[in-house]
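Below you'll find the structure, written out as C-alpha cells, and then a few comments.
All protein chains but one are shown in place.
Chain nomenclature is as follows: A, B and C, assigned in order of appearance, with residue numbering initiated at 1 for each chain independently.
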C-alpha cells in the first residue's frame, strides 16, 4: 500500500494494519521535517506531488519490496502540502517473521521512494529565501541547488 | 534509556520522547510474539529478566549506540511476564538527522539486546509442551534446545 | 498535433503555469523540451529531468501522439 496524504495521520492505525500472527518483527521509518538542511535554518516546507504517477510508482516500490524480501506486510504514506518543523513527511512500515527482512525492506522502500516517486520539496528558510530541494542523489553528485527564489 | 516493563505500553508516548527539531529520521523496531517458532505452534510466552543486570546492560547498549552512530535520541523497552500472540515484546526507537545512522543504530541496539541482556523466554506450545528458548546465536550454532518440560 | 503539458516544482515556477495546451510538430519529448526550453529558459537541463507520457514514465525518444499528456519532472525530492 502506498498513499499520498494531505493531513497528519494516525500512526497507530497505520502500524496496526501491518500486524499479523505470523509476524515477529516490525520496522518503521519516519521522515520528520527538521529545522536545518545543508547549513540553512528551515522554517517550514511544502511537498508537491504528481499524484497519479506518485501513487503508481509508490505502489510499485512497495510491491518490489514484497517480492525481494521475506516480509509479510508493507506500507508507505507520504504527506503533501505545507508542513511545519517536526511534522511527519513520510512513513514506511514493514512486518516480517524475522527482523532482518523487515530492516532490509524498510530501508529499500524509503531509499527508492526518495529517488523514484515524483514528489518535490520546497524549503522556506529563516533568512526569507525559499527553494526547491534537489534529490539526495543529485546533491551527492555535486549538482547546484536552485535556491534563487525570494518570497 | 532502557527499561523493563510488565504491561503493554503507549507506543506513541515512547516515540514522542525521541522527537527533536534537528531530527529528520526516525527508525523503530518492534518485536512481536508470533504464533510459531522453529516449526512449533506457539500459544503464548513468558519473559523472565534478571532486572538489575538487565537494566544495567540494556542502558549500556543504548549508550554504546549513542557513541557509535550520529544519532540524536535512542530508547528501548522490553516486556517481562506472560505475553499473548501479537503482543509487543520489545521496542527500540532511534532519531537522527539522517536516516542512515538511525537504521544502523536501531539494528545495533536490537542485535545486542538479544545476546547480551539477561532476559529469557519460555514458549508454551499448542502441543502442551513448553520450553525455554535458546538465544539466537546458540540456535545458529546448532546447540540443542531444552524442550523437555511438560506442564 | 495537440498536446497537454504539465510542469511541477521549479519547472512550474519557471513556465509560470502548471499546465498548458500546445500545438507542435515535435516527434518526441526531447524535441518538445528543446522547443519549450527556447521559450522558458529552464534552469534544469534535460539530463536532470524525467518525462512521463499519459501518467507513465517515458523515454526521451518515445513517440508522441495526438492528445498525449506530457509531464516534465525535476529531480525527485520526496521523503
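Operating definition for what follows: a contact is a pair of C-beta atoms (placed from the backbone, for glycine too) under 8 Å apart; a residue touches a chain by one contact, two chains touch by 3 or more.
Since the structure is predicted, the reported quantities are computational estimates derived from the model, not experimental observations.
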List the neighbours, among the chains on screen, of the chain that has been left out. B
Which candidate, B:21, B:98 or B:114, sits in contact with the chain we can't see? B:114
Listed in rising order, the subunit B residues that touch the chain left out are 31, 47-50, 52-54, 56-57, 78, 89-90, 110, 113-122, 132-138, 143, 146, 148-149
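By definition in this document, only the chains that are shown with their structure count from here on.
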Averaging each chain's C-alpha atoms to get its centre, pick out the one most distant from subunit C. B
Per-chain C-alpha centres versus the global one: which chain is nearest? A
Roughly how far is subunit A from subunit B, centre to centre by C-alpha average, rounded to an integer in Å? 26
Between subunit B and subunit C, what is the separation of their C-alpha centroids in Å? 50
Give me the residues of subunit A that touch two or more other chains. 31, 110
Subunit C residues touching 2+ other chains are none
